[in-house]
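First comes the structure, then the notes that go with it.
All protein chains but one are shown at their positions in the complex.
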Amino acid sequence: MKAITKKYSLLGILIILLLILLVGFPRYVSAYKVIFLTNVLMYVIITLSWVIFSGSTGYISLAPAAFFGVGVYASAILSKSLFLPVFILIGGLASFCLAFLIGGLTLRLRGMYFMMFTFGLVELIRHFVQWWEVNITGTVGRLVPVLHHITIYYAIVVIFLLVLLTSYVIRRSKFGLALQSIGECEEVAAHTGVNVTRVKVLTFAVSAFFIGVVGATMTMRWQYIDPSTAFDIRLSFMPVLMAIFGGMGHLYGPIVGASIFSFLDEILATKFPYYYMLLFGVTMFVVIRFMPHGVEGVIQKWNKRERRGPSETP
Amino acid sequence: MIVRFLDIVIGGLLMGGIYALIAVGFSLQYGVARVLNVSHGEFIMLGAFATWSLYTLWGVNPLISLVICAPIFFIIGFVIHRTYYTPLRISSESLAVFEGSSMLASFGLLFVIQNIALIVWGAPVKGYSYLAHPISFFGAVFSANRIVTLLASVILGLIFYLFLARTRIGKAIRAAAQDPDAAELMGVRIHQVLALCFGFGTMMAGLGGLLISMTSVMITPFMGLEYTLIAIIVVVLGGLGNIKGSFIGGFILGLVGTIVSYIQPGLSLVAYYLIFLLLLLIRPTGILGK
Partner (left out) sequence: MEQKGEKRTFGDTMRILEGEGVKKNFGGLAAVSDVEFHAEQGEIVGLIGPNGAGKTTLFNLVSGALIPDSGVIRFKGKNITGLKPHQITRMGIARTFQSVKVFPKMSVLDHVLLGYLFGNQECTRSDKTLKEVTEILDFLELSEMKEKRSKDLTLANQKRLEVARALAIKPELLLLDELMAGLNHTEVIEAMELVRKI
């Protein structure tokens, strides 16, 4: 009993320290570092949101770019007339509804097909919005009023904490148990009384909500948006990679994965602009071949070796 | 009126021929080797660049480049599969896991190839002109190079079809497509066959790129993704794993594209994706699938 309380209080102290760090951060560092951390947190949020759905059910969704883009456009259209919390909430809700609709239609598709569908969806929306903006509204590319980078930083921190909290609550709850059962054997889950479709669609929608919110928020940094940047398919692949890199079994996996990955991403992009994609691709190759459970997998292997003790050979 | 009609139909077939070829290549990689190779388009891009280099730097006739590029691309694909995807498949816990991870690995490949192309050829758009003189067909005008590409696609398709149907290796491929484990038990060296299929896939991509480059299209390191997506759509249209279906599906999609372009230019890609999504929802086994 003592060991457990000790572990929890240590964790609690760490969390409080982290919070203080996050909140106090902007006062003591340069604007560049604040913006850098904002970007990293953006990826962490998207990855965490993605894991909420895809990590537990096993359905690989490539839709994040669609939900992000919906948030972006909600922001672009509404930011002139509404306050930040209001329009980012609307962005999130719009994504929620889209996901609800899509989920209802497609979550009965088998894994591969679902993945391809979400992929096609992003491209469909992108091309359609492009065509619409060119031919109907004549506004390809929109200018967005910019908010101060510190405001955006705090907004992102709040969203991050909310996603974290949501992930934690879901994992510990009855709902999370149902999700796990769906991921491991959908048929049996249904026969145990779990309303599989409803759980999947709801989770998908919740995941989309956060991605939409973060998309709406980040727009306020970019000044200019168009369909290609709003619905950039790379935003769909990044969370998948980051989650695989970090591992999805525990809460820390996606956070670690996304942080390291986006950190590397930033550094590589600035230092090796000509070789950056090459390095990225090679990293992917290596990770997928040799680290199938990501960083978590590596850590778990270390733990197992430690428990066995130095006298035993693994 | 007839001219318009011919314009659309033949234009569609010309486009369709190339779609058919790249779709068959993709189908081999996914239907048999179970690799959703999202870097397929990058090999198409490489084929286009290779042809460009051969033509503009050394004056090699693109049709001769066909013979040069085919074995090179085949070997590249074969080697990549043998050295990377084969061990990945062996170490994957299940086929589903392998399908997922091989797809993601293909992403890595996509980035690598695109970056290499950027370094070697640079970002500015390239192009060349070959056999560009117009040929008239009952009033509808097409450039000779596009008709040549159609012929080439059909001939290559036929050759491959005969290969699949008549040779021993072709039989092995067909067996592996149906049931790899059973095929292995029957004495088929399954890993060789899968690598062969992957190699054929990249070969067709390279040749597809070659033919595309002949039609005076803009050659850039970023041209690949669009074709990958089209290949995916055609393969779903024709039925996953159905090679004949992919071939026919290519022509169908080409026709659809030209028809939509005629009605409302700029919406052809939207139409492709709409069809794709509807197919997945209503008939994921494809129009021609079993």
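Per-chain numbering from 1; labels A and B assigned in written order.
Everything below uses one rule, namely that a residue touches a chain if its C-beta (ideal position, glycine included) is under 8 Å from a C-beta of that chain, and two chains touch if they have at least 3 such contacts.
Keep in mind that what you see is a predicted model, and the values were worked out from it rather than measured.
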For the chain not depicted, the shown chains it touches: A
Option touching the unshown chain, where A:9, A:192 or A:223 are the choices: A:192
Residue in contact with the excluded chain [from A:35, A:109 or A:177]: A:177
Interface with the unshown chain - residue positions in subunit A: 174, 177-178, 180-181, 184-185, 187-196
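To be clear about the criterion, only the chains that are shown with their structure count from here on.
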CA centroid of subunit A to CA centroid of subunit B, Å: 33
Contact footprint of subunit A on subunit B as seen in their complex: 36, 84, 87-88, 91-92, 96-97, 99-101, 104-105, 107-116, 118-119, 229, 232-233, 236, 266-267, 269-270, 273-274, 276-277, 280-281, 284
Residues of subunit A that touch subunit B when the two form their complex: 60, 105-106, 109-113, 116-117, 120-121, 123-124, 127-128, 131, 134-135, 237, 240-241, 244, 274-278, 280-285, 288-289, 292
